[in-house]
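Note that this complex is displayed minus one protein chain, with the remaining chains in position.
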Amino acid sequence: MPSDKIDIDYVAKLARLDLSEEEKQTFTAQLGDILGYVDKLSDVDVSGVEPMAHAFPLENVLDEDEPREPLTVVEALRNAPAQRDNQIVVPKVVEDA
Amino acid sequence: MEFKADIGLEVHVQLKTRSKMFTRAPYYYGAEPNTLTDPVVLALPGVLPVMNKEAVRKTVQLGLLCKCEIAERCKWDRKNYFYPDSPKNYQLSQFDQPICNGGEVEIEMLGASRNVMGEHRMVQLTRIHLEEDVGKLTHFANDSLVDYNRAGAPLCEIVTEPDMHNADEVFAFLTALRNNIVAAGLSDCDMEKGQMRCDANISVRPVGQEQLGTKVELKNMNTISGVRNAVAYEIKRQIHAVMSKEPITQQTRRWDPVTQVTSKMRDKEESHDYRYFPDPDLMPVAISAELKEELGKDLPELPFDRQRRYMAELDLPYTITSVLCPDRALAEFFEEALAATKGKGEPKAVANLIVNELLRELSSGEQEGSLPLAESKVTPAHIAELVVLTEEGVITKQIGKEVFIEMYQSGKMPSAIVEEKGLQAEQGDDGELEAIIREVAADPKHEKAIAQFKEGNKKAINSLIGPIMKATQGKADPRKIMELLAKVLG
Partner (left out) sequence: MSDLISKTAAKLSAMLAAGEVSSVEVTQAFIDRTEAVEERVKAFNSCDKSWALAQAEASDKRRAAGQASGPLDGIPVALKDIIAVKDQPLTCSSRMLENFVSPYDAHVTELLKAQGAVLWGRLNMDEFAMGSSTENSAFQTSRNPWNLDCVPGGSSGGSAACVAALEAPLSIGSDTGGSIRQPAAFCGVVGMKPTYGLVSRFGLVAFASSLDQFGPFSRTVEDAAMLLQGIVGHDDRDSTSFKAEVPDYRAALTQKQGPWKIGVPSEYFAKGLDPEIKAAVEDAIKFYESEGCAIEEISLKMTEYALPVYYILATAEASSNLGRYDGIRYTHRAKNAEDAIDLYYKSRAEGFGPEVKRRIILGTYVLSSGYYDAYYLRAQKVRTLIREEFMQVFQNVDAILTPTTPTPSFKRGEKADPLSMYLNDIYTINVNLAGLPAISVPCGFTSSKLPIGLQLIGKPFAEADMLAMAHRYEQAHTWKDAVAAL
């Protein structure tokens, strides 16, 4: 199991989370501890074991293609921090992410 | 140095469903901003996705159409990335277990001329998976606006192998793919409405080199011709770069349809870390052999297969079939019309009437583009009746054209028009026609032509046919005129 030190800047960037220097230090240390603790999973023999993504194995949960009533624009934008022309305003989007 | 280009495509096709991929908010093109949302579309706290059965069925059909291997079981994964058009900041997509694997699409390259069939070959697919669409951003000078109407619409992503080598092949592939999908009713594939979108991965390498060159991703192409132009430009640009010893770096470039050049958007060095993992809210889907069989039954004959059949069985020329067959509605219209003649109409005559007369009228209207076939007043029964009337000699070809215009405008049946206007060819009464011919032949202005005819120039009397026709109001059979004219002139 990898016990590398977390590259906190890289992870914070993936998570789109601004961290203060202090937070970076604290988190790096705390997450180091947690990952150290989590390392015990490497003791378990998991060869041939299927990964479990759901608590119960259901299949084919499908809905008929019948449209229902949409939200009104007013309801849809009710909590919007900024709106114009029935759309959500966001600060300038810099080139395609 | 000679170069070879290798091109792979990622084509996104919006499936024709009534509701969205993972919720039952309605979806259609052209609605007012943010009127097609619900709490799931907006990713409000607490909502959950539920899969649209029809989207799964249509994706399986698309896979069958492309001869893919349909997975017995597939699952949905989250692709995590932040962007303002993506409400959850993850996209529900398929990572390692897509619905369809492999597959191929038959394409036709341009022939030596328009009348000659070009070379056909298969373009190999990597996979087809099902995912959800994102919303739409409109950019302004200082900010951007987001409309989430499109967010959550079902999208099939068709990924090809780097199996195309020039811009014409790419054009042929997209054309064939679109024709197949539209024929099967899976999507309308209108690129200008965003129902079909295409990114291209392009690299070049010296002929003889095994390894593919460094690939560049091309985006922002909004028409099939746009893709062709962009790919052609990009191949040239890359060859030029290699020749000038400029290294090609992995990057994403944008096509500018106005200036017709590609320009760099960003470097690919910082590759995306999407943190794919199985979506815990959605259950896997199993696709049984029975379901595959059921869905396969609903699929139409592919346009190229139909074309081969028309050429072989109906003896139709390539030119006509290449107009009829790519458009399923038109081809079915033709088949209905042919069937309605009950064997009394030649396939070629039926096809000609549709391809020449009907299509011309449909595109000659005042509004832009063509009137859809379904909105025309002319039905297959009209076409069949007109063909039979002409073929049985009830009316002349000349009159047939007049009848066509009339029925196109009024929707009346050809027989009714002929009856109403008394347009029947004058049959049997040779005496009247002969009198007219004698009268015309007596006109001094035809003296020279008659003289030439008598000297052996058979074509000389063609100039008399027009005036004779006119005098009979077009009802005379041209063959009859020739026959009697020869007799009169001795």
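Things to note:
As written, the chain order gives the labels A and B, with residue 1 at the start of each chain.
Heads up, the rule we're going with is that a contact is a pair of C-beta atoms (placed from the backbone, for glycine too) under 8 Å apart; a residue touches a chain by one contact, two chains touch by 3 or more.
Keep in mind it's a predicted model, so treat the numbers as computed, not measured.
As for the chain not pictured, it touches chain B at residues 39, 42-51, 78, 80, 82, 84, 87-90, 144, 146, 273, 275-277, 280-283.
Residues touching the missing chain, restricted to chain A, are 1-2, 6, 8, 10-12, 14-19, 23, 27, 30-31, 33-34, 37-42, 44, 46, 49-56, 58, 61, 63, 71, 75-76, 78-82, 88, 90-94, 97 (touch as defined at the top).
To be clear about the criterion, only the chains that are shown with their structure count from here on.
Chain geometry summary: the mean Cα position of chain A and that of chain B are 41 Å apart. Residues of chain B that touch chain A in their complex: 17-19, 24-27, 32-39, 42, 50-56, 73, 75, 80-84, 137-139, 142-148, 219, 252, 265-266, 273, 275, 278, 280, 282-286.
Listed in rising order, the residues of chain A touching chain B in the complex are 14, 16, 53-54, 58-68, 70-73, 76-77, 84-93, 95-97.
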